[in-house]
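What you see is the complex with one protein chain gone and the rest in place.
Think of it as A, B, C and D in the order they're written, each chain with its own count starting at 1.
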Amino acid sequence: MRYSTFLIQRVLLSVLVLLGLSILIFMIARVIPGDPARIALGPLASRSQIEALRAQMHLDEPLYVQYAYYLAGLLRGDFGESLYTHRAVAIDLRDLFPATLELVFYSGLLMVVIGVPLGIVAAVWRDRWVDHTVRLVSLAGVVTPAFVWAIVLMLVFAYALGVLPVAGRLSPGLVPPSAATGTVTLDALLAGNLRAYLDFLRHLILPSVSLSLAGVAQAARLTRASMVDVAGRPYIEAARAFGISESRIALKYMLKPSMIPTVTILGLDFAALLGNAFLVESVFAWPGIARYGVEVILRKDLNAIVAVVMIMGLFFVVINFCIDMLVGYLDPRIRLRQMEDAA
Amino acid sequence: MSEPLLRVDNLVKHFPIRAGFLMRQVGVVRAVDGVSFSLSPGETFGLVGESGSGKTTLAMTLLGGYRATAGEIWFRGDNIADPVARRRRPALTKEIQVVFQDPGSSLNPRRTVRQTLEVPLRVHRLVSTHGEAARQIARLLETVELPAEFMHAFPAALSGGQKQRVAIARALATEPSFIVLDEPTSALDVSVQGKIIALLLDLQRRLNLTYLFITHDLSLMRNVATRVAVMYLGKLAELADTASLFGNPLHPYTRMLLSAIPVVSEAEERLKPRWVVPRGETPSPARVPPGCSFHPRCPDAFAVCPRIDPVAASADGRHVVRCHLYPGCTPAEVADAART
Amino acid sequence: MTPEPLLQIRDLHASFVSYRGLARVLNGVNLTVGRGEKVGLVGETGCGKSLTMRAVLGLLQPPRARVRGEIWFAGRNLLALPSRELEQIRGREIAMIFQDPMAALNPVFTIGDQLLDVIARHPKGRPSATEAWERALAILREVALSDPERVMRAYPVQLSGGMRQRVLIAMALVNEPALVIADEPGTALDVTIQEQILLLMRSLVDAKGLSVLLITHNLGVVRALTDRVYVMYAGSIAETAPTADLFRTPKHPYTQGLLASVPKLSGEGVPRGIEGMIPDYLAPPPGCRFAPRCPFAQPRCQQPPPWVTVDTDHQVACVLYDAAPAPRLP
Amino acid sequence: SAGGPREPIVLRIDEVAVAEIDPAKSTDFIDSILFYNLYDTLVAAAPGGRLAPSVAESWTISPDALTYVFKIRQGIKFHDGTPLTAADVEFSLQRMMALRQGFSYLYDGWVSAVKASGPSTVAITLAKPYGPFLSTLVRLGVASKALVLKNKKDGKFGEFGDYGDAFLSATDAGSGPYQIKSHNPQQLSVIEKYPAYWQGFAANAPDEVRVLLSVEAATIRTLMVRREHDVTSQWLPTEIYRALDDTQGIALATERGQSNLFLKINTKRAPTDDINVRKAMALGFDYDEVLRLIRINDRVTAGKTARGPIPEGFPGFDATLPVPKRDVAAAKAALGQSKYKDVEMEFGWVAEVPLEEKIALLFQQNMAEIGVNVKVVKVPWALMTEKATKPDSTPNIVPIFFAGTYPDPDSFLYSTYHSTAAGSWTSMEWLLSKDVDGLLDKARTTATADQRLLLYKQAQKMIVNQVPDIYPYEQFAVFAYQEYVTPAFIDPAKAIPVQGAHWNFRLWQVDMAKKKAMGGK
Partner (left out) sequence: MNAVAVAPAREHLRRTWYAFSRNGGSVVGLGIVVAIVLLTTFAPWLTPFPRHARAFTDFEHAGLPPGRPYALGTDTIGRDIFTRVVFGYRFSLLLGVVVLTAAVPTGVLLGLLAGYYRGWPETVIMRITDIFLSIPPLALALAIMAVLQPNLQNAMLAVSAMWWPWYTRLVYGLVSSLRTEGYVQAAQIVGASPAHILLREILPNCLPAVLTKMTLDMAFVILIGSSLSFLGLGVQPPDPDLGTMVADGAKYMPDLWWISVFPGLAILVVVLGFSLLGDGLRDVFGVEV
């Protein structure tokens, strides 16, 4: 069987996952306590107002009917209206998703670019002071929530030192680059607006670092642990006997086989960042979807909940797919097997 | 001759070959390509052949580790090549056992010898109490000449030979009727090998065990096997009683093999056939040469060899060979065609 | 004529810390390999052959393992060498063919990937990509792997045991090191291939003046290939002699037992091997470690055995030959 | 200075939650701020809770108090330059009632017709007399009919389509002093000066106001210290106000008379259905400790002890109600009269308001001292509104801040104590008292202001006697601001006791020179 068959099967399954997710979240959204109409109409709404809105939202009909309405809307490309922002959910998503995606992307980058090398360093100098330092510091990274990091970093770099901006994605004076994609990176670079991009990077430092620290720490620890595990394998001794340099052994012969757990967990961590970013977003006034997601869940904003979860689910599915690919790339045995399964 | 314990009928096992990141199938490895033989109870059937000729694949297919691409495997009246039939007979795992070629990877690095050996005992309810298990394991270790303390050791602390002895102990634990010995002593020194082989032969005699014995050590094969099959690129080249094969090797490949046996004394040197210089490269089972697959290396190859694959034939009904040099091996119609 | 020594192991001790105490495995190993010499090392499984070689390559790391003694290689004591210099020696000057072919190949890289890495370390400088590729194919062909292109692209799981073994041999030989340590290179090979490889090794050794240290159980192979043999038992050398000598007149009771255990082509059955088993390294017998299994054991065996020269170049560690005491190895 | 473009004056404030800018839907504090700046209302709220003319230049009320005729001021222009006419007023009220959101319940069932006649007259007919009616008109923002209808989308309102629902949530169609520049309801709303505004601007009124939404307290604080922010919201923790007040160049302002803290007691759930228990609770609560709790520093505090449901300064405040005091002995005595033995109750506080935790813990401690066991639970706001729908699920006691939204006692009392309001978070007392209902209904249908006030006082006494609440304190909203800013309400005489109404930025001033000198960015 061809690998492409496996890929196609995997994609089809992902679509199935999204469908399952939509049903599940549709139900979850409806069991979350609270009456969406009541919450939407605000504090002082009267009962008749609430009844009217409930009817308008088909809330008095059976669940499957509601789902049918929803699916019908979805097929027309209509996510419905958010009760929270009173705008079309699609517009909310368009406005908010790129910012978070961008933040998460850079955080993920930091996780890999900083965390994995730290893990390697710790594993190579196992039980030396470097290792102990990395392990202790990474623990500190893990036990401190992103939200607290955000505040601490803000206090240090913005409040005390005053070297980095605190809020938003761009300085107020700066004209936002044309909103082709909604991400500053792409928009600014497409427009050749380097100044905006650099300003954006300055704004990005604090949020992305706070968001990624736990992941960096996790990456370092996972990498270290599996590297140490792999270090004891005979093939590492064999590579050493062939005179392969220690650095090459560490960076190639040990790293690749030891990356499977790291890639798996880190990939999921990365996908989860999208949802976990909300407190960081609210500290740095980052106009993102994570905060929106939390708010809509708390406000039982049915349409928005389903839409946000579906976006996050899509992201998860894509990441998951990438993890599978990557794990297959890392271990040919898995890849061979994936194909046999597809057969 | 008694009812065969195991009969293999035209067994085929092919592996797909894939390449590139997208792992397209670019060919097929004909690891086992139409093998037939049968084993009577109590015999030691030797299987020799060059590395990569498909011996392990054949063994694994018998054991159910691979699903046969085609062909039948009859064990005590069941065709166990069919996975469904195999599943119906869970006791097969007790009756058919194996000692692998590679002791390093066949022992779980995180389980002690004792834990490893306890599994077959427990699975097949050969022991019931903890103490009984410990005694039985100590006894097993003793039969493979390991001190009982080793039951607490992890494989990493064992030498290659010690690991292999543990693997043998594991195979013996279920008191099987048929054991596949895939180069069981290749990691052992001669002294231990001697003891293990003696032990295996003892057991065979006592328990009427049947062995499928795979080894590269032809001197050893000479001494243990009742019959020997020579395998070349997934097919049997020759199959005969041991004495007959060693005394009167027919197939050129067999002769090549026998002439290369390393021996320890001048007296033995004289027992080997005239030295046949190995020539050419071993073809890959992924690109089997047409006709007789041995022809590129064969010192006696002639016109028909690259064109037609010979069939197995025997002059006396016991010594079977697959080579155009011998009558009956060239398919009749081809032979006729060649004559006219 | 004794060739100039290339590798000289002097009084090598190695022990392991284990939860049950200290396992003193190597107990004063003395061994010399001359330049261009082919030396065999035989001995029962678990006697410490592989361990000695790992010590030579500096692969035994504290704190788990404790190593003491001297290992001289081309004028340098490997045990005292900083790891960076050791790295330069490994694979270039000394190469090792590992015993366990599955475990010694990294499962997640293709053969080509791993082989090219070794080729890149060629002492004469890194070859170009195409040159390296060609050299890889050539060496694979040399070790009798047909279809080397497929092998290069294959992952270890996709190869048979013998094929993997040959790949490892190729990796060891490709850089033409001064000393090749072959730990059971033939175990997984059929005799024709084995012979081919042995011939190959011999031709390389003869052509390039390489030295070979061959570790094997297969005494037939030792006889066919080597100039000289060391017999090891339970962590020390029991006997050494020129190959022909040893096979003709083995002195040590252990050597004699070993030779008697080889199954013969004449088909008179499989010999039963030497009685008893290798001692527990946690509590080895005092004196001669073979004494408990020795049919000729005497009270004197409670002391460490003397090192007796019985013939030119033929020495044995056994009291039976103590009549003509000889000086211990330098 | 003339000539050359002047640097724009920017005022930066922040608020929690999303901002809704549709005049027919807005209700919250932040909605109200934007509402009063984007739209002109038919009638304006004035300092002291009085009403003043605005879009309605004047009005007349028919003797039966059923018909109100408003004379519409001429010369007011919408932000697109078109004049505001009576038709726009008619449209705005109709639209509000049709959408049935926001404050429409104030008109629902009361207004029977609205009719514009000519460009400057609107007549509104009521179904029955409705005392608070004029006051409620401070929430009737006038939107441009033409603009809205031009931008309508398909919807269920027939010829009106969606009634501009989508349009007005994204931008404005008002005539107020400011207009929307950009609006992201969750993040940032920017409004800019509408220079042609009919009432004019203070000298240094901001050209642009940026409202930052839902940002962490610590961030606001950092921004304030860096002078990147001008005025904070009133929702920061006490500790942060204290720190800000200690910061050079930052001052605190308080605003009174709008809002009150209620500890709403569920009168329909055991054991608080027993009036003796409720009395014990009110007597056992430590009002002085509350003052310590809300004290910011020696100069500023966030409130004072309340007398009843309506705060001082808001219409209907009753100065004759007694100031509550802690009396442990009396509390124990009251408890002894109760039919319940081991009194145990649930205190649910709103998770989003950290201050309420302190109140809850104080209450818990106080009650422990009189022998009442209080279980404190944290409830997110959305859940609280759900719990409030049934007496069984409503916690025994819930702290709720309530601010008046139109300058009439009705704003505080009706939605809290009238039976028809039951089931909403404003009436978690579940009072369901026919007598109280009667008084409140009567007050609504009474036309004359003085009579109504009397009725409301009577009602308040009746309510307080039943102890449906504890009134821990009257809330003063505290804001921190940069000293180069002068908020309009800093002068108590100008304070308007209606949520959001005094945040009319056209009267605020920003001293740019001072700002520069102070290092403002």
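Everything below uses one rule, namely that a residue touches a chain if its C-beta (ideal position, glycine included) is under 8 Å from a C-beta of that chain, and two chains touch if they have at least 3 such contacts.
The structure displayed is predicted, hence computed values, not measured ones.
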Contact with the hidden chain (one of A:55, A:136, A:163 or A:191): A:136
Which residue of D:19, D:282, D:334 or D:360 touches the chain not shown here: D:360
From A:189, A:205 or A:265, residue that would touch the chain that is not displayed: A:265
Contact residue for the chain not shown (choose from B:7, B:30, B:55 or B:114): B:114
Residues from chain A at the interface with the omitted partner, ascending: 13-14, 16-17, 20-21, 24-25, 28-29, 31-33, 135-136, 139-140, 142-145, 147-148, 151-152, 155, 159-160, 214, 217-218, 221-222, 225-226, 229, 232, 260-261, 263-265, 268, 271-272, 275, 293-294, 297-298, 305, 308-309, 312-313, 316-317, 320, 323, 327, 331, 333-334, 337, 340-341
On chain B, residues whose C-beta touches the chain left out of the figure: 60, 63-65, 90, 92-94, 96-98, 100, 102, 104-111, 114-116, 119-120, 123-124, 130, 134-135, 138, 142, 147-149, 152-157, 167, 170-171, 173-174
In chain D, positions touching the absent partner: 216-218, 237-240, 243, 289, 292-293, 348, 351, 354, 357-358, 360-362, 364-365, 368, 374-380, 383
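In the analysis below, only the chains that are shown with their structure count from here on.
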Computed distance of Cα centres, chain C from chain B, in Å: 28
Chain A-chain D separation of Cα centroids, rounded to whole Å: 38
Interchain centroid distance [CA atoms averaged], chain A/chain B, Å: 53
In chain C, residues with contacts to at least two other chains: 100, 103
Parts of chain A lying in touch with chain D, wherever the complex brings them together: 33-35, 38-39, 41-49, 52-53, 56, 81, 84-88, 92, 95-96, 150-151, 154-155, 158-159, 162, 166-168, 172, 279, 282-285, 287, 291-292, 295, 298-300
List of chain C residues in touch with chain A within their complex: 54, 57, 59, 83, 87-92, 95-96, 98, 100, 103-110, 114, 117-118, 121, 155, 157, 168, 171-172
For the chain A and chain C complex, residues of the former touching the latter: 233-246, 248, 252-253, 256-257, 330-333, 336
